[in-house]
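Since the structure comes first, as structure tokens, the remarks are kept for the end.
Omission of a single protein chain aside, the complex is shown with its protein chains in their original locations.
Right after this comes chain A.
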């Protein structure tokens, strides 16, 4: 009963609040409840290629979270965040769709004039740049989680991440963490650097994984098991973003993953061998008052496995119209996906249509 009551109270507060709100009865540690309301209708294959259209679905990516913080000393601020996964029920079934608290960025941090360090579950420094702006609008199936050679972590637990302050336009972030804390030698390190001059930001990042994702345990035909490590993979990233006059901005990035001995392939399965693959993303954006257009093109290059070039390049071209209306962001997007690494060398271009609305509170 108590849980039911508490949830009802929380939902009541969320339903009516217009922005993140501080709760709690004392001022010792103010607690803020925040979240995102995000709903979209999407059809991933309206062209019914391969006779594989499944119709539309509603993806409810709404979530809630809590933040709190208090000074330990005059110069040392301690803060924490707990964020749920998507509270809506939609079909991908991944961890992000569980709705459980702690699925998204959840950490305890220390901050001061020297920057901040967070312990827990956060984005890796390189993934933060891959995620935005280079995987939007709707380019993630190629530039984020797509391709034949997977090369980095995204939102990851068992991580210690430091973010510097900005000095004369320059800042950096660096992190270390466990790939799979249950497997010996499964570790990663990563960093990004950014330098801003006027409206131009230059970016670079890398991530190095040992025993990537902790490898796998294979069941043999004689009921025994064999453990195989995940291989080592390094990924490098360079990019830029530039604000232009007249409401325009452009961005571009290139990344390259190099795996040794074993790698995770396009089907998210371990595969023996050395492998490498490059990918890039180009974005153009235009805003006129509250209305915006965003166009993107992302592609993977043919991968190379054990020295042989594969015919597995993917690409997505996408156009999004969007608005900024009193804090709400409605959008409609159409994209053409040609995913050779998934659908084979004669892959059609699947037309994806998504219409959605988001609001951060």
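Here, a residue touches a chain if its C-beta (ideal position, glycine included) is under 8 Å from a C-beta of that chain, and two chains touch if they have at least 3 such contacts; residues count from 1.
Everything below uses one rule, namely that contacts and distances are computed from a predicted model.
Not shown: a single chain whose UniProt protein name, out of "FAD-binding oxidoreductase", "Lipoprotein", "Putative membrane protein" or "ABC transmembrane type-2 domain-containing protein", is "Lipoprotein". Between the chain not shown and the residues A:54, A:100, A:199 or A:309, the one that touches is A:199.
The chain not shown here is touched by just one of A:36, A:101 or A:295, and that residue is A:36.
Among A:99, A:243 or A:273, the one in contact with the hidden chain is A:243. Checked against the full complex, the one of A:285, A:310 or A:341 touching the unshown chain is A:285.
The omitted chain makes contact with just one of the residues A:56, A:79 or A:270: A:79.
The chain not displayed touches chain A at residues 5-6, 8-10, 12-13, 16-23, 34, 36, 38, 40, 61, 67, 69, 77, 79, 81, 109, 111, 116, 131-133, 136-138, 166, 169, 194, 196, 198-199, 201, 203, 241, 243-244, 246-249, 285, 287-290, 292, 322, 324, 327, 329, 331, 354, 356, 358, 360.
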